[in-house]
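Attaching a single structure in structure tokens format; questions to follow.
Shown here: the complex without one of its protein chains, the others still in place.
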Amino acid sequence: METENVKPVREVVVPGDLLNEGDLKAGNGTYVLDGKIYASLLGVKSIASNYVNVIPLGGRYMPHPGDSVVGVVIDIGPSNWLVEINSPYPAPLHVNEVPWRVEFGDTARFLNLGQVILAKVLMVDETMKVQVTLNESGLRRLEGGHLVDISHSKVPRVIGKGGSMIQMIQNMTDCRIFVGQNGRIWIDGEMPNMLVAEEAIKMIAAEAHTNRLTERVKELLESRKTGLVE
Amino acid sequence: MITMSMESDIKFIDENGLRIDGRRPDELRHIKIEAGVLENADGSAYVEFGKNKVLAAVYGPRECHPRHLQNPSKAIIQCKYNMMTFSVSDRKRPGPDRRSVEISKIISEALESVVQTELFPRASIDVYMEILQANAGTRCAGLVAASVALADAGVPMKDIIPAIAVGKADGKLLLDLNKEEDNYGQADVPMAIIPKTGEVVLLQMDGHMTQEEFETALDMGIKACYEIYELQKDALKRRYAVETPEVEE
Partner (left out) sequence: MSRSIISEIRKNHIIELLKKGERMDGRAPMDLRDISIETNVVDSADGSARVRFGKTDVMVGIKLIIGTPFSDTPNKGVLTTGAELIPMGHSDFESGPPGEDAIELARVVDRGIRESGMVDVDKLCITPGESVWMCFIDIYALNYDGNLFDASNLAAVAALKTAVVPAAEAGKGENYPLPVTCTPISVTAAKIANTLILDPTFDEEMIASARLTVTTDENGDLRAMQKGGQGPLTVDEVKAVVNASREKGEEIRNIIG
């Protein structure tokens, strides 16, 4: 019985795998059948605070209220826009949820098709209808720069413990970086620097399940230092 | 699928109890399974059962098209099984035929029993299977591939579904018929199970069998399903083979 063991174990599990170890409780990515806990996702088994979870290795981004997301406007109505946030459900952005005064039918003048925004998920109802908002400081239209798409499941790794990984990339490439919870990342800086930041992010996403990753990312950033613009 | 029970000069079991391809009656063909073989699809798998070659791809959960099929309480699973024109000896005209439509439906229903669709109201999980080369048992190979593709896509499911067909030729029950055996065979029973519970989620039968033969066939098939299940799980784990157990969080 390992109730005091809080160190995550990097074991890849598949749907249907038995996860029980003693008195663990069922966490995310699991289900219970006849008192036993099984994995419901392809992912990595992780035990923390007495819960056994499965951290997904893939899968679609499912929005939660409060998530910061980078979205693309894909449709425009007279009193709202439809924002694609890389999830099964496109999210409406209502004129009441933006910091501008928008007249009925005038929506295209403020946000047009293809424009990118940093938004927050306002609410998600039981039928998964999602709404986003721009009505918070820091939220806005994003212009210029570069977008990188990764699986949402790798976002925690890209951010790192307490933001350490993303801070390292920002500092060493002198770029501003916003990481959307939906796996869409906006990078802004000098051109060659942005591409180095992208390379580092893609490396993290590809090798998220391995160890000593921080060291390898640091090595990569250092090796590219000569090509960077100050 | 049995076309006609025809008289044939072929001996399906020889004096050593071996089949025309050298297998024992309860032996599976060589199976190969690979997960994550396509770039755009959310999940994918490539499966070979002997000479069968099947590709499966999953997109979803995603917005449900057509809209009128949306279910406000859960995701729907839309399957499409298709044979490429050159997958069979007589070129198949492109487009769905009645057989493909039926197979798509029963595969979709098999998957419904394990996918946690209630987590994705109004969405659709789209599963596509293309048969590149056919040699009997394509619907089973298709379902085997589809299950792996769904797990690869990160779709939450209770279990992975293996499938296999048991047939009868020369009065003997044979596991995993190949094309020649299927063409001249006397019965064919494709099946699929939920390994965790042993429940049957796909079952068809055509031909002529006694009740006893059927029950033996069921046992034989279910036992083989557990073997296939291990191969499916292995294919998924191999995709993410990890070297060491430590991690920094």
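Labels A and B are assigned to the chains in the order they are written; within every chain, residues are numbered from 1.
FYI, a contact is a pair of C-beta atoms (placed from the backbone, for glycine too) under 8 Å apart; a residue touches a chain by one contact, two chains touch by 3 or more.
Predicted model only: the values in this text are computed from it and were never measured.
Peer 1: Looking at the full complex, which residue from B:A35, B:A75, B:V114 or B:A134 touches the chain that isn't shown here?
Peer 2: The single option touching the absent chain is B:A134.
Peer 1: Which residue among B:M84, B:L218 or B:L231 touches the omitted chain?
Peer 2: B:M84
Peer 1: Taking the full complex into account, what residues of chain B touch the chain not shown?
Peer 2: These residues touch the chain not displayed: 38-41, 44, 51, 53, 55, 57, 59, 62, 65, 80, 82, 84-91, 94-95, 126, 128, 130, 132-135.
Peer 1: Kindly note down the residues of chain A that lie in touch with the hidden chain.
Peer 2: Against the left-out chain, chain A lists 72, 74, 84, 112-116, 142-147, 186, 191.
One rule holds for everything that comes next: only the chains that are shown with their structure count from here on.
Peer 1: Mind pulling up the chain A residues that touch chain B in the complex?
Peer 2: Result: residues 8-12, 14-17, 29, 31, 33, 38, 40-44, 56-60, 62, 88-90, 126-129, 153, 161, 209-214 of chain A touch chain B.
Peer 1: Help me check something: in the complex, which residues belonging to chain B touch chain A?
Peer 2: 42-43, 60-63, 72-73, 114, 116, 119-123, 151-160, 195-197, 233, 236-237, 240-249
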